[in-house]
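Note sheet for the following structure.
The other protein chains are all here in position, but one chain of the complex has been omitted.
Now for chain A:
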Amino acid sequence: MLLTISTDHRPAADLGYLLHKHPDKFQSFDLSFGTAHVFYPEVGDHRCAACLLLDVDAVGLVRGRNPDQDFLLAQYVNDRPYVASSFLSVAIAQVFGSALQGRCTTRPELVGTPIPLVARLDVLPVRGGEAFLRAVFEPLGYEVEAVRHPLDERFPEWGEGPYFSVTVRHTVPLSTLLSHLYVLVPVFDARKHYFVGEDEVGKLLAKGEGWLASHPAKDEIVRRYLGNRPSLYRMALGRLVDEGDPLGDESPVQERAEESLEKPISLNDQRLGSVLAAVRASGARRVLDLGCGEGKLVREFLKDRQFDEIVGLDVSVRSLEAAARRLKLERLPDAQANRVKLIHGSLMYRDKRLEGFDAAAVVEVVEHLDPPRLAAFERVLFECARPRTIVLTTPNREYNVTWETLPAGKFRHPDHRFEWSRPEFQTWATGLAARFGYAVRFLPVGPEHPEYGPPTQMAIFDRNA
């Protein structure tokens, strides 16, 4: 909402020339999201302070012209009017454009001169806390002072909020300070970006020239600046490689908690491999992938001519759309496309479309079901769909202790409703097999720990003749 830039450079009033804004005026500028005001609360020989005040029109944001706004921006109850965000960057570029670009006709010699500058932001939302704040500013030579505000002092149990009053100090040319702020302010809460398009990449590269490529936190800065869009992120990172030190392979996009735990042991690949082996071994030709998600296993099935008919089912339409994109279903030749079908459905409802298959894979699904609803799942799969072979995997809770980053008692994924130990899983599966006329055997997936077993457990059910 408020950026205060001050200096004790002498004469301090030079700040006015550098900013191209007269210290004795109150100037207002219309911007797309509201109004920006520039004024000087303090002008003296020893000290001069200039304020850039953003008056964001919260109602206008909701009722505004851009219908594709982020959902959170579309709330009237919105922190945007009070924080330093990408709006501030826009305002810096538009109101202090010359200063940002380092142009000053009246005092050209000042432009490149480092002067002692202090920038204060009221208030900056920081995801990642003070540590991240320092990790971003300190490598650039800033001295950082931050005061964190509570969410609500009436309810201390709610904890601290994400908002800081931040002061950074450094002796740099003004244009450098403004460039840093322009790039870095939106980075602290990448959540609510306004426009993230390809031209943003260009802007980032232009304003980050000379310092971003060597910044130790550049990955994080780039990713957040671009609002976590992986493709844009890769594009930008690729271009950065040309400028700074060589980067390795594409770094992965922000991973979900479970994936980041499992990545080091490439559990996902091992799991898909094991499931594929078990389904292949059954001799199945018509297969189901229940809870197919974005279609990784479907893609494996598709590569193997053993499988004539492949049906992936998921309860999330978004996942199915992603799966269709990843599998490029629309562009597959007919002979391929006719083998695969993605259907929207739920394992809580009996579904005729699932009947008559040779095998079904149920990979990392049961732990997403509420325990009282498991009974419905069991009947839908084992009694109604009743494939000849069922390959089912689920996490082995015992293994969790081997992950130091996973707090004790926490599940691997926030949507997990439970995670089973090996005895719990085997008791469940054995009972199920007996009840519905299947034989069951168990196999480990992933590196086995001598005490805690494998990270993933797999059961293979075969229907009795």
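FYI, a residue touches a chain if its C-beta (ideal position, glycine included) is under 8 Å from a C-beta of that chain, and two chains touch if they have at least 3 such contacts; residues count from 1.
We take it that contacts and distances are computed from a predicted model.
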Looking only at the UniProt record of the hidden chain, which name from "Polynucleotide kinase-phosphatase", "NADH-quinone oxidoreductase", "Urease accessory protein UreF" or "Tripartite tricarboxylate transporter permease" is the right one?
-> "Polynucleotide kinase-phosphatase"
Could you tell which one of A:46, A:103, A:134 or A:344 touches the chain left off the display?
-> A:344
Candidates A:372, A:409 or A:450 - the one touching the absent chain | A:372
Kindly note down the residues of chain A that lie in touch with the hidden chain.
-> 1-2, 4, 24-26, 28, 37, 39-43, 51, 53, 55, 58-60, 63, 75-79, 81-83, 122-123, 125, 149-152, 154-155, 157-159, 161-163, 165, 315-317, 344-353, 368, 372-373, 375-376, 379-380, 384, 415
